[in-house]
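Moving on, here comes chain A:
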Amino acid sequence: MRLSRIRGARFVAVAAVVTLGVAACSSGGKEATTEDSSGGGNAAGSSGYTIAFVTHETPGDTFWDKIKSGAEQAAKDTGVTLKYSNDPDAAKQAVLIQNAVDSKVNGIATTLVTPDALAGSVKAATDAKIPVVGLNAGIDQYKKLGALMYFGSDETVAGTSAGTRITAEGAKHPLCVIHQAGSVALEARCAGVKSSAPGTENLQVNGTDDSAVTSTLQAKLTQDKSIDYVVTLGATVALDALKAKDASGSAAKVATFDLNTEIAQQIKDSKVEFSIDQQPYVQGYMAVTALYLNLKNGNDLGGGKPVLTGPSFVDKSNIDVILPFTQKNTR
Partner candidate 1 sequence: MTVMTDTLAEHADAQLRKGEPLIEMDGIGKSYGAIRALRGINLRVNAGEVTCVLGDNGAGKSTLIKIMSGLHPHNEGSLKVDGKELTFGSPREALDHGIATVYQDLAVVSLMEVWRNFFLGSELRAGKYPLAGLRIKEMKRIADEELRKMGIVVKDINQPIGTLSGGQRQCVAIARAVYFGARVLILDEPTAALGVKQSGVVLKYTAAARDAGLGVVFITHNPHHAYLVGDHFIILKLGGTVLDKKRSEVGLDELTTQMAGGDELTELSHELGR
Partner candidate 2 sequence: MTNVQTSPPPSTAPLPQPSNRVTLGLSNRLLARPEVGALVAAILIFIFFLVSAPAFRSGESFFTILYQSSTIGIVAVAVGMLMIGGEFDLSAGVITITAGLVNSMLCWNYGMNLWVGAVVSLVFCLFIGFVNGYLVMKTGIPSFLITLGTFFVLQGANLGVTKLVTGSVSSTDISKIDGFSSLQAVFASSFKVGPVTVWITVIWWILFVALAAWILQRTRTGNWIFAVGGNPDSARAVGVPLIKTKIGLFMTVSFLGWFVGMHLLYRFNTLQAGNGVGNEFLYIIAAVVGGTLLTGGYGNAIGVAIGAFIFGMTSLGIVYAGWDPNWFKAFLGVMLLLAVLVNLYVKRMSTARKVG
């Protein structure tokens, strides 16, 4: 018994040494970076303000990650303490907003994707004299709910502009790919596309499984050879769409909403026609900064109208400028 234990320990030790050794002789990984702090700024909390940031993020979405990064950077730059919370369920998001009110934060930034469900909590905030700004969703209802400002894109406008552009490129039968069942925002985008590109057809895929997305798209492109354009609503879905397009031999063009490093590269390589970016980083950043300014100086942005962060088209014409920013996860 003891002997085999010693042997077992020795085996583990040898394995560890070998692993480390092989680790030393490989290349292609992370570039050795010099110590880089993510931008200076004041110490957290030095302004004395606490801001609650509530979203309907489903954990693991890279899109929301950018909003969070923007919010965190803004908090650093203005010396604000940021409290981030999220829940894709509307009722639970309402509770999170109520929590913020109860903890007597100085300001609340929240998405308003389900305005009716959130109205009660937002009212509680305004009654308690806590300023509220909306971001990302709820462009038509934010004022009615009592929010002071709004930072985001207009999904319908974004969808419509996408539709207009692809029609201009000659698309007769586009496919709009919805990767999350029952998402009002995603449905709105596709509805927008359809309004200016009437031949648009929707397709549901399971966004949490890349191989399922690829197979389903491949099946669709094989079944219907008349599809000439694929519009996806998320960056990773676009990457899967490219694979499906190659596998099915389809000649359809690909465009997408939202941006990430890989898609930026694909745009540069002309594989993806364009991306409609709503600049999530700046949504998060501005929501926090605007609250800070409002608390400190009583400033107000937008002139009573929403501050639009998109839609902004990223395509071959401006990709070179934008690419380095996507690599830093700020665009």
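Selection rule, in plain terms: all candidates are chains of the complex that A comes from, given by their letters.
Assume a residue touches a chain if its C-beta (ideal position, glycine included) is under 8 Å from a C-beta of that chain, and two chains touch if they have at least 3 such contacts; residues count from 1.
Because the structure is predicted, anything quoted here is derived from the model rather than measured.
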Candidate from 1 or 2 that touches chain A, complex-wide: 2
In the complex, chain A residues that touch candidate 2: 19, 22-23, 25-30, 58-62, 65, 178, 181, 202-204, 206, 208-212, 215-216, 218-220, 222-224, 236, 239-240, 243, 247-248, 260-262, 329
